[in-house]
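First the structure, which I've put down as structure tokens, then a few questions once you've had a look.
The complex appears here without one of its protein chains, the remainder shown in place.
This part shows chain A:
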Amino acid sequence: MEGNILTTLKLLIIGDSGVGKSSLLLRFTDDRFDPDQSATIGVDFKVKSLTVEGNTVKLAIWDTAGQERFRTLTPSYYRGAQGVIFVYDCTRKDSFSHLSTWLTEVETYSTKPNIVKMLVGNKIDMENRVVTREEGLKFARKHSMLFIEASAKTRDGVECAFEELVEKIIQTPGLWENDAGANRGTQLNANTAPVGGCGC
């Protein structure tokens, strides 16, 4: 199975706390929704293989905590990422208006100039929506992002979001080829180097 894998891509999920980043990821990787998903501490990590247009890629997806206090921990995870998913909560205006801060972070810390950005408006199953689809679209267009609305609870749009993102990354020249150097951090089968303390 390993042999057929085209490449390993590094993705990142960011956004305010409580917008459903971990839930989206869980829906995508395990096709589950866990109402008891606890708040992420620092960063978490999941792997999944995905086949898009006949190409199988391995995804290493880094899920980050949205709390202000954890934010200083995350910038390093932007390094080498080919794609980043910005999540906001359709029922919370502030989570949408904070997006520009997250954009700045990505622009500041990403090492790939043509990193693919995707905007996901989560929780469309809820009734008290305050951010319209048009607002989301407009923001995405302005900042050259992919855009989709989704619900981790009802699974609407989740699979599609990841597939679109991966497809776009594969189509972007120079983003993932010959990436052995920059991608070193996400090699999942690396079990050779002895590792000391984590430094904190």
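By definition in this document, a contact is a pair of C-beta atoms (placed from the backbone, for glycine too) under 8 Å apart; a residue touches a chain by one contact, two chains touch by 3 or more; residues count from 1.
Note that contacts and distances are computed from a predicted model.
Missing chain, UniProt protein name: "Rab3 GTPase-activating protein catalytic subunit", from among "Ribosomal RNA-processing protein 4", "Rab3 GTPase-activating protein catalytic subunit", "N-terminal methionine N(alpha)-acetyltransferase NatE" or "RNA polymerase II transcription factor B subunit 3". The chain not shown here is touched by just one of A:Thr111, A:Thr154 or A:Gln171, and that residue is A:Thr111. Although one chain is not shown, part of chain A still touches it, namely residues 16-18, 29, 35-47, 60, 62, 67, 69, 72-73, 75-77, 79, 92, 107-109, 111-113, 178, 181-182, 184-186, 188, 190-191, 193-196, 198-200.
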